[in-house]
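Complex shown without one protein chain; remaining protein chains in place.
Labels run A, B and C following the written order; every chain starts at residue 1.
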Amino acid sequence: MNGNRFGRLFQVTTYGESHGPSMGCTVSGCPAGLELSEDDIQRELDRRKPGQSQITTSRGEPDAVSIESGIQDGYTTGTPIGLTIENKDARSGKYEPFITAPRPSHGDFTYSAKFGTRNWGGGGRSSARETVNWVAAGAIAKTLLSREGIEIAAHVCQIGDVEASEVSFDEIRERVDETDVRCADLDAAERMQELVEEYQREGDSIGGGIYFEARGVPVGLGAPRFDSLSARLGQAMMAVPAATAFEFGLGREAREYAGTERNDEWEFSEDGAPAPTENDHGGIQGGISSGEPIYGEVTLHAPTSIPAEQQTVDWETGEVIEDAQVIGRHDPVLPPRGVPVVEAMLALTLADFMLLSGRITPDRVDGRPGEYDTDYHPENPRNE
Amino acid sequence: MNGNRFGRLFQVTTYGESHGPSMGCTVSGCPAGLELSEDDIQRELDRRKPGQSQITTSRGEPDAVSIESGIQDGYTTGTPIGLTIENKDARSGKYEPFITAPRPSHGDFTYSAKFGTRNWGGGGRSSARETVNWVAAGAIAKTLLSREGIEIAAHVCQIGDVEASEVSFDEIRERVDETDVRCADLDAAERMQELVEEYQREGDSIGGGIYFEARGVPVGLGAPRFDSLSARLGQAMMAVPAATAFEFGLGREAREYAGTERNDEWEFSEDGAPAPTENDHGGIQGGISSGEPIYGEVTLHAPTSIPAEQQTVDWETGEVIEDAQVIGRHDPVLPPRGVPVVEAMLALTLADFMLLSGRITPDRVDGRPGEYDTDYHPENPRNE
Amino acid sequence: MNGNRFGRLFQVTTYGESHGPSMGCTVSGCPAGLELSEDDIQRELDRRKPGQSQITTSRGEPDAVSIESGIQDGYTTGTPIGLTIENKDARSGKYEPFITAPRPSHGDFTYSAKFGTRNWGGGGRSSARETVNWVAAGAIAKTLLSREGIEIAAHVCQIGDVEASEVSFDEIRERVDETDVRCADLDAAERMQELVEEYQREGDSIGGGIYFEARGVPVGLGAPRFDSLSARLGQAMMAVPAATAFEFGLGREAREYAGTERNDEWEFSEDGAPAPTENDHGGIQGGISSGEPIYGEVTLHAPTSIPAEQQTVDWETGEVIEDAQVIGRHDPVLPPRGVPVVEAMLALTLADFMLLSGRITPDRVDGRPGEYDTDYHPENPRNE
Partner (left out) sequence: MNGNRFGRLFQVTTYGESHGPSMGCTVSGCPAGLELSEDDIQRELDRRKPGQSQITTSRGEPDAVSIESGIQDGYTTGTPIGLTIENKDARSGKYEPFITAPRPSHGDFTYSAKFGTRNWGGGGRSSARETVNWVAAGAIAKTLLSREGIEIAAHVCQIGDVEASEVSFDEIRERVDETDVRCADLDAAERMQELVEEYQREGDSIGGGIYFEARGVPVGLGAPRFDSLSARLGQAMMAVPAATAFEFGLGREAREYAGTERNDEWEFSEDGAPAPTENDHGGIQGGISSGEPIYGEVTLHAPTSIPAEQQTVDWETGEVIEDAQVIGRHDPVLPPRGVPVVEAMLALTLADFMLLSGRITPDRVDGRPGEYDTDYHPENPRNE
């Protein structure tokens, strides 16, 4: 069990190591008839790509995706979509000093202890490079959800002690990629940028938080109790590298709210359906989506690989190394590049539940299976 | 897909509704040869039982567990363990007013919208009564883990604005059941009790938080990336009724920590193995257990069913009801009875990973399968 | 991993041992709004019940099912359906001689070796009594499929060297329960009955085969490659106690057919759709249902528990027992009581694929989820 699979009906399976030949993921369960191109995926990969700015690693990866199966004439065929992304700038040599001396708070020690072997290529499987697969798969999920009117957004809501003010969904979508820190509150973004650069100069790193939101999610997603929407979002978001907290709705603050304060009363909407007067519940009630926007936050701790001197030990030589420095190509802060990753995990979770709830039919995006005609894509050149 | 299954190798499947004839769960994957009695399970159920104190619902359930299969002469047989718990004090009539008028922020509306039907028996499947199954299954997991030296504890660390001081693992285990609020900081417990009674008097309710900790967990549990220990704990804890936040280690606070602050340096332990100097990482590194205590917190929002007047709407009559009151047998605060539930989910998650990692062998607690002798339980009366 | 779960979306989980207090199964994934009563389930259980005739075990079990959850006012609620069946005539004493001496070709040895413990109650979990759960769950699947126009039938097509002539689907459905051997060719049935009685008189037993057929299955069920309809039927049928062969379409005989002989050519059906001229393919092409009847056979070997003297060994005493006799309440032939079991496994497999293909929507049998009205069951007394 390698934990390289996500999703029950919209399924993602990944492979790849930081400095291996390629990263890859197979997406299955995407219905036939979805218009999809490499560009749709590449656009998202470019947002996660290293080397975008001064505050991201300088590793030079084009992260060009190649579709190996599952698409024909620009539409999904309903069969597994194989994606590969070559590692072009892999250099394992850089990390050699740390083969038997674990980096502080990194996964080096635990991976080595678990598998009895040490991947000396930049963390191997434990590297956040894996998330390139998630973003690729998430791009397909987003395309699928978008057809159903579900839109997703995320931005950096906090770095260190700099918090963003509340920003609207539309503002997030418009501005998220405008700044290097990916915060849609542009004032806060500037202060965040300064803060990160300060830590970076000192060979240090800093933590932060990402706010996410999904709109257009219909009522009824989630399979309580163990597969409630909140439980599966919890799994999805806590899988994000460096995540230490997941919250939705009022999150941790809900501790201090009384029932009368937090409860959202019911009124009738314009079309006569019950609608909550507010959305303190974060779009999920009893583990099932309520039709209101789903929102929450993920906390990512500071990157552990830092140039500052720290103590480690070499378990082979028995030596204590007091001034170990991790000199590689590391980000000084994770949320800016984590934004597309969080969006991807949100999209993957929702796409899965859309299929599980029958809102999206499993075999074809249009209609039910079992009709023998194959020409429902008018653009299909073979069917003219 | 009803989301009534938890675990990959240590598997729990549940059924039951608040006011149906019985609750039940089937535990499979528990190896043979584990000494286990109804008492081991009953002890935990009694901690979760309603009607324990003034601040819990007055529903009168003995919650007596019956083992239907999987145990012979006091030991598990390796085959599925069927457990049932009768509902003795079911009265569905109480809730009738709310059949087509959803309680504010309750699962009434979302369940009805999802299934197109309304369970009028006290919430039916959405009721927290379901957690009686989790606690029963969790008791088996705890018994199994205890053999391996893994111990689990939880207590209420916050209610409203009253926070507990830091308490040691041993103090939690000793004192958690001493007070009605289940807080091991006895001073804070007193203030919490007062606070809850105050809200109760006003027909209101209040939120809170539960701290959990596991000791003795070996290095190597967790299957990154999607099934990392933190991801699966995230799922487990966010499935707890009313959970709005899951944190481990520094949790949400990690946002404000620099890498140099949060990173735990390495030293050699007395027995010569690498050991972190601190445990800011919360016992999980790179998604895998580090051997240090695993700790974190879960936030539970205020109970939604309150006597205070709130507005709702009746979707059948079209009526707006401004002064709806939920007059039932409801808890004014959830964490006190949530403590055994959180412990259960922690135990179930860890037992599953102990099996997945091969630390606990799947067929027998002692040794490997394939030996033809059957007499390795000396107490076995048939084998004298 | 106890292998007590079947199905991906239409999920069954079972527990129970031959001589424990009860058998039980939990069915989840059945959509809301299905009319279902205990009678619908009991009818099928009565067909599998022991003590029906001279050629079945004399164990006296009423096999009365009790619905513990998931049904309200005669309709499914969409949440897990808990079923229990009490064991009324459990007597474990009967089998004591064989605790450490395995019955020839029975599961005694393998279960004991696997779990290091011996269930001395009539085989415990390895008993075919478990199939009472399958038939109960299968009855729900049948009810669900019937709404969609899918009908299922099976009958005994061979016992020993007595083969039934070809019988039509309708004849099978009409006559299957008319004879004790459950063969719809009534002449063959008579000869089968005589044959079985002959073996029974000699303290021996005999093997046989079951023919199954499903009609009304739409085109498009099956998820090739590993989850093709034939692969999952293969799993389902090979799980039936004593199954040694699974065949569909021409089955084993297909070895001797040329492509030109076996291939079914295409013509247009009356409504203008492509239709095969014959059905040598058995209703499955490329692992997916073709819309034609699905048919095949399952072979069940002779019951292993027989009064005739056979040699075994006692692994505790080291004794060789040359004249061991299994004096219990055992069937001399399995297919007659296996018919409802095979039907159940066929129904469970098809119901699962109907959900997986989106033909049956997962939350509600009628319409899509997300509408807030709950009154679509006109019979619902609360909604008058």
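In this section, a residue touches a chain if its C-beta (ideal position, glycine included) is under 8 Å from a C-beta of that chain, and two chains touch if they have at least 3 such contacts.
These numbers were taken from a predicted model, which means no experiment stands behind them.
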(request) Touching the absent chain in the whole complex: find that residue among C:K114, C:R147, C:R175 or C:R215. (result) C:K114
(message) Can you say which of C:D39, C:E166 or C:E265 touches the chain missing from this structure?
(response) C:E265
(request) Could you list which residues of chain C touch the chain missing from the display? (result) 1-6, 8, 14, 101-102, 104-111, 113-114, 125-126, 130, 158-161, 199, 204-209, 219-220, 222-228, 230-239, 241, 243-252, 254-268, 272-274, 276-277, 280-282, 285-291, 297, 299-304, 306, 308, 310-313, 315, 318, 320, 356-357
(request) Can you list, in ascending order, the chain A residues touching the missing chain? (result) 1-2, 4-5, 9, 11, 13-17, 20-22, 24, 26, 28-29, 32-33, 66, 68-70, 72, 75, 77-82, 84, 99-100, 109, 112-121, 124-125, 315-316, 362-364, 366-367, 369-377, 380, 382-383
(request) Could you please point out the chain B residues that touch the chain left off the display? (result) 9, 218-220, 273-274, 291, 356-359, 361-363, 368-370, 372
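As a working rule, only the chains that are shown with their structure count from here on.
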(request) Between chain B and chain C, two touching copies, which fits better, same or different residues at the interface, with half of the numbers shared as the threshold? (result) same
(request) Give the identifier of the chain nearest to the protein's overall CA centre, each chain being represented by its own CA mean. (result) B
(message) Could you work out how far the Cα centre of chain A sits from that of chain C, in whole Å?
(response) 44
(request) Let me have the rounded angstrom distance from the C-alpha centre of chain B over to the C-alpha centre of chain C, please. (result) 36
(message) Multi-chain contacts only, two chains or more: what residues does chain C have there?
(response) 9, 362-363, 369-370, 372
